[in-house]
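Only one protein chain is missing; all other protein chains are in place.
Showing chain A:
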């Protein structure tokens, strides 16, 4: 059924009313990874609602850290309101300032609100979204609270567009629900590229772009015929304060790379160099 001209005109009027409001922010924040940022058209828009989904409850540390890092990139030094449901503390413990600092974040920039339930978290988020002095608001919600519907997310998105505050909603142990978010991501743990002596490497994330307004989206399996890959493997580069792809880092020296010159123990003088090796073989 074709929409009648009246409705089309009405839609146009509506769009003209909404357009300036949504473009108030206009600013974008990037991941710092070339392929990812170009797929997004230069980064994610600030002053919008973005959704990050951790499918399992055990994805909590990855999800939280990824969202916090993204929030820090969006906030650019301004304070970040971090709203956390009490359930998170049972599941994944309380965030630690040293851990934040170890990721290169400034713990002093975070204001933590502990909400009893998802409803309280949404109320606090709507307060935070209206406060223009904030850089970003990070909302964590467990599961699917009843209040989290299209209307609620739409309200949040509009508030964010008005104030220019970026809203990042982390949903853990959650299904995908219809929402008014600008983009939706799934984050999962990823085996890090180990450091020397098989020590765990820097934080690594497996990231999937599930949905993006006005842009390519979807997992390869979900959208047949699309040949772009919207899955990325990211690693946090603390020194540069940006994300990067794990393979961009040089391979660890002791696993498969060529041996580097380094000081060796002096061999005893007056003894053939091969003697030691023969001894070892014998033993």
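The rule is short, and it goes like this: a residue touches a chain if its C-beta (ideal position, glycine included) is under 8 Å from a C-beta of that chain, and two chains touch if they have at least 3 such contacts; residues count from 1.
Keep in mind that, in the parts below, contacts and distances are computed from a predicted model.
Asks: Just by its UniProt name, which of "ATP-grasp ribosomal peptide maturase", "ABC transporter substrate-binding protein", "DNA polymerase Y family protein" or "Formylmethanofuran dehydrogenase" is the chain not shown in this complex?
Replies: Per the UniProt record, the undisplayed chain of the complex is "DNA polymerase Y family protein".
Asks: Among A:74, A:113 or A:209, which residue is in contact with the omitted chain in the full complex?
Replies: Residue touching the chain left out of view: A:113.
Asks: Have a look at A:14, A:102 or A:150 and name the one touching the chain we're not showing.
Replies: Here the residue in touch with the unshown chain is A:102.
Asks: Using the document's definition of touch, tell me which of A:79, A:118 or A:145 contacts the absent chain.
Replies: That would be A:79, which touches the missing chain.
Asks: Decide which residue listed in A:65, A:87, A:122 or A:209 touches the omitted chain of the complex.
Replies: Checking each option in A:65, A:87, A:122 or A:209, the one touching the absent chain turns out to be A:65.
Asks: Considering the whole complex rather than only what is displayed, give the residues of chain A touching the chain that is not shown.
Replies: Spelled out for chain A, the touching residues are 58, 60-62, 64-66, 78-79, 81, 92-104, 106-115, 120, 123-124, 127-128, 131-134, 189-192, 194-195, 197-204, 206, 236, 238-239.
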